[in-house]
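Here the complex is missing one protein chain, while the rest keep their positions.
Showing chain A:
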Amino acid sequence: MGKWQTSARVGGIFDPAGRVAQSLVGVPAGEIGTALDRVGDLVTGVWRAPSLLTENRSLRAQLAVQAQYMDTIRDLEREIESLRKLQGLPTLAGRTRIPSKVIGFFPYENRLTLDVGSRQGVRVGLPVLAADGLVGRIQVVADEQSQVLLLCSPEPSNQVGALALRDPPLAGLLRGESPTKLILELNDPNAPVETGDLVVTSGFSERIPRGIPIGRVIQVDRNDEFGKRRASVFPSVAMGSVQQVVVLR
């Protein structure tokens, strides 16, 4: 049974047991979650109506200002893309955003279930973002659902290229350890990484763009034995409280 599951997971699909459980349980659970969210939103809306109106007006004004820049950004992106094509470089990742809701969280397995799947364009390996930063990567995909392996998962394959933002930025490999601790390994044992440094994605990947916040350095250790410098990073996303995410395609 375990081998069956593992081979399905490696192939990026739900195993038969998972597929049955998700269709029997995940679908009604998603409906209940949506209904609860609506009730919660209604109560919050009634309770905070005056401040929400003010906030809404302010956000509309900000949106109008931002819209003026969007055309310029699109033009620049088009220009970059055509220059990359001329240079024979691959297209940049993370252009399309697929909004999604979290419909299941399994803390012991470091996994989230999302309500979007291959029908919405989700593919294995795509990065998943919350408002505060990177959440993880899509591990398995079904038609209408997918599962995310969280960044904090200690699975050996779960590594992301990361930069500690200093001048110049320090590149390393980041892996999960626990929900409150990630490990950034820098190949230079004398890398001047310090507590408080912001860590973001490096972009040295076909799918994960550069600059997505990951967390902040909370501790730095020298690992002389392996000629490396290790930094503990506190993730910027509280994995257990994420409810809305975006899949970057």
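The rule we apply is simple: a contact is a pair of C-beta atoms (placed from the backbone, for glycine too) under 8 Å apart; a residue touches a chain by one contact, two chains touch by 3 or more; residues count from 1.
Throughout what follows, contacts and distances are computed from a predicted model.
S.K.: When one chain of this assembly is omitted, its UniProt record names it as which of these: "FtsX-like permease family protein", "Methylaspartate mutase", "Rod shape-determining protein MreD" or "ABC transporter ATP-binding protein"?
M.R.: Result for the unshown chain: "Rod shape-determining protein MreD".
S.K.: Out of A:140, A:174 or A:233, point to the residue that touches the absent chain in the complete complex.
M.R.: Only one of A:140, A:174 or A:233 touches the chain omitted from view, namely A:140.
S.K.: Which residue, A:104, A:161, A:192 or A:209, contacts the hidden chain when the whole complex is considered?
M.R.: Of all options in A:104, A:161, A:192 or A:209, contact with the hidden chain holds for A:104.
S.K.: Quick one: say which of A:28, A:99 or A:189 touches the chain that got left out.
M.R.: That would be A:28, which touches the missing chain.
S.K.: Quickly run down the residues of chain A that touch the omitted chain.
M.R.: Touching the missing chain: residues 1-2, 5, 9, 14-15, 17-18, 20-22, 24-26, 28-30, 32-33, 36, 102-109, 111, 113, 139-140, 147, 154, 177-179, 240-241.
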